[in-house]
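Complex shown without one protein chain; remaining protein chains in place.
Up next is chain A:
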Amino acid sequence: MSSCLLEEVTFHRCCQMLLQQSEQLRDGWSWEPVQGSQEGYLRKTALKSAVISSNPVWDLQGSISDSGSHTSCHSGPDEQGEEKDQSVLVASVDADATNGAIHDDNDGVCMVSEGSSQVLQYEYHIMYSCSYSTPVLYFRASTLEGRSLSLEEMWNSVHPNFRLRLQNSPFTTITQQEHPLLGQPFFMLHPCRTEEFMRPVLQAAQDQHRPLNYVLTWLSVVGPLVGLDVPLKYCTQLHLAASPSRTEPD
């Protein structure tokens, strides 16, 4: 069913709508054009404080760096599975604390003494993937001194609840990739299963004749996984704006 794919022109239209709303809500998104072409990307930066540590606290390491193949194995957890995962999580956090204490004297650059947090600059880009006909989220983070965070540090700065969710999520993987327009290393949420998780949402919207901004809806699913919050106001606003006249043919 082709209606689950996003065409490039629609992507641009969705981005324009998102930008307008972002302006009203002061959410900080901007459009960065690529010189000499129609292409470009949505960009937002955010400052956040986080405790960073490069300790491999997380049993997840394998699946972070191994990409695709692993994630598809995680189906939604049943009750028992969830309980087990929780205990793994607790164990890893404990391990983190212990490691922190043991290595405190180590002068490894990444070590931050337990409990102290640091301000990090996050940068998020939304781009169109012509291979998958979906939006893709690219992101990176650095310290205020300009040091880029590694993949491990990135994971460790994600809230444990979301780490758990990512681990169990069948549709996301984080890998380091080259930014296709800038040529610099970024982290990327792989788009290969986007169509799959967007399909029911799009279908429901279509059945109920609700207006839907593909990019916004997609972002509200993937953003929070990597610390990017999408205010609820985007959605309420969308309904108000679009309800009086809706002419789009199905």
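The working rule: a contact is a pair of C-beta atoms (placed from the backbone, for glycine too) under 8 Å apart; a residue touches a chain by one contact, two chains touch by 3 or more; residues count from 1.
In the analysis below, contacts and distances are computed from a predicted model.
Would you kindly match the missing chain to its UniProt protein name, picking from "Ubiquinol-cytochrome c chaperone domain-containing protein", "Protein kinase domain-containing protein", "Autophagy protein 5" or "Mitochondrial ribosomal protein S17"?
Answer from the UniProt record of the missing subunit chain: "Autophagy protein 5".
Among the options A:Gln24, A:Gln184 or A:Gln206, which residue touches the chain absent from this view?
If we include the chain that is not displayed, A:Gln184 is the one touching it.
Considering the whole complex rather than only what is displayed, give the residues of chain A touching the chain that is not shown.
With respect to the unshown chain, the touching residues of chain A are 34, 65-69, 130-132, 147-148, 150-151, 175-178, 180-185, 190, 192.
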